[in-house]
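Just one protein chain is left out here, and the rest sit where they should.
Take a look at subunit A:
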Amino acid sequence: MDFSVLTDHAGEIGSGFLVTIWTWVGGVLAGVIAGLIMAVIQLSAGPWVRGVLRCYIEVIRATPFLVQLFLLYYGGPSLGLSLSPMAAGLIGLGIYGSVYFAEIFRTGFTSIPRGQQEAAAMLGMTPWQIIWRVQIPQMLVLILPALVNFTTILGKETPVLSIITVPELTFVLTGVGAETFAYVETLLALCVGYFLLAELCSRLGQWLERRASRYLTQGVQQRRALKPRESAA
């Protein structure tokens, strides 16, 4: 094996790596924001809106990301939506991620006893203040592992973007492989690249979890302690 192909194309590979990180971070951010909004709507809107949203979430969850991306990129123009590969990739990842993030947030919201919201509402706090100040700080420590887990999974979906020619790591390295016939070397490099990214993500997640739980375990302990009484009452 000859790994010099990698050093010869270091510049391209480096930029592919950056594009991967960028699409990943962008997709996660878009997915988290959209997912949070969807979770809030699911928990507060009327039955009609909830039903429509529920269907949307089910459809996205039941279809492959690749198909969604094709639909967005190749089908978009016929609906008047012409996107660059990069834009289509980011939006696609955001849409795909948002439904999973929405489910995670929804679980988090429902884990906070309803009475805490009612107390806040009776004190005049607005719905958004209740979400930010009462619910999210408490649920974060509970849902952080699930958030980190899905963030890693979403990272492993980014190679799909190579199919619509987003110049990310997989696109660059398979290109180099085809050009130089160094298929094995480039594929191994790909594995190492994604491994490093996943590892980085999980380390970051562990660090966040430690910080969050040091700050918030008090609350969670109390909630557990309260549970039996609440159901008895």
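Here is the rule we use: contacts are C-beta pairs under 8 Å (C-beta built on N, C-alpha and C of every residue); 3 or more make two chains touch, one makes a residue touch a chain; residues count from 1.
The rule is short, and it goes like this: contacts and distances are computed from a predicted model.
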Should one name the undisplayed chain from "Thiamine pyrophosphate-dependent enzyme", "Amino acid ABC transporter ATP-binding protein", "Electron transport complex subunit D" or "Sarcosine oxidase subunit beta" using UniProt, the answer is "Amino acid ABC transporter ATP-binding protein"
Contacting the left-out chain: of A:4, A:63, A:82 or A:129, that is A:129
Out of A:49, A:119 or A:153, only one touches the absent chain, namely A:119
Among A:98, A:138 or A:158, which residue is in touch with the absent chain? A:138
Against the hidden chain, subunit A presents residues 113, 115-116, 118-127, 129, 133-134, 137-138, 216, 218-223, 225-226, 229-230, 233
